[in-house]
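Working notes, structure below.
Excluded from the complex is one protein chain; the other protein chains are retained at their positions.
What follows is chain A.
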């Protein structure tokens, strides 16, 4: 493997040769902000090599970050021409035009003409529908990038009616709802009753202004709740610890320190908000009423 000095020398020589032969070289650097990490030796040597008179080269950097040019070192920035082209995300109208363009079938396709006409007519009627405007607005409210729209269109087409081969407003609505999942709420709905108890106990400890708590303090709270309410859900230490580990796996709670003592003594914290917890208890049909009461009590106390 050649050293970087050899490579730089080679590059300077090549640039000179190409310049003499009147050939222009274009360097395109994708993810330019990643090149600007560290010492920026590549950028410096590249831009420096272009300073010589005989070279005809241009460096184009492409990046997602708007401040990519601010990341450059002083010596590199002085060799930079400070020309920036900013690509803004498209407006809603242009997105709609893009969608029409992508979804319409061309007239000269190899599919039967009758089908093509029926399909295009259906798509046009959907686009002029007011509900569609609503769907497009809610899509672009969260993310107006083209890739998001393309994913949405992929889903729409996957919901195509298999018998007729036509799209319908229902496919658009299904696609929209499938794009809008809330993973944490879904996880909360999948918990067992004991795991919900542990979460509620942690929430109570946080409400009682405990700055840090671990599994043994949570167990103490759990036992006090069981003593107060005498529910049928009084389980042993090992079973509760297994439920605790399940919660850690699902990343609804996590440890607050890097690496420490035994699992039972390391401080933990909740990764869900109290609003999400309250909502999930409401949505859970099998949740015992005492859990709701425990959560609400804390609010009003």
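Structural remarks
The rule we apply is simple: contacts are C-beta pairs under 8 Å (C-beta built on N, C-alpha and C of every residue); 3 or more make two chains touch, one makes a residue touch a chain; residues count from 1.
In the analysis below, contacts and distances are computed from a predicted model.
For the chain that is left out, the UniProt protein name among "beta-fructofuranosidase", "Orc1-like AAA ATPase domain-containing protein", "Ciliary neurotrophic factor" or "YEATS domain-containing protein" is "Orc1-like AAA ATPase domain-containing protein".
Set against the missing chain, the residues A:60, A:121, A:239 or A:283 yield one that touches it, A:239. Touch with the chain that is not drawn comes from one residue among A:18, A:71, A:160 or A:176, which is A:160. Residue-level contact of chain A with the missing chain is found at 31, 64-65, 87-88, 90, 94, 97-98, 101-102, 105, 111, 119, 146-148, 150-151, 153-155, 157-160, 162, 165, 178, 181, 183-184, 186-187, 189-194, 212-214, 216-217, 220, 233, 235-239, 241-243, 246, 249-251, 261-262, 264-265, 267, 286.
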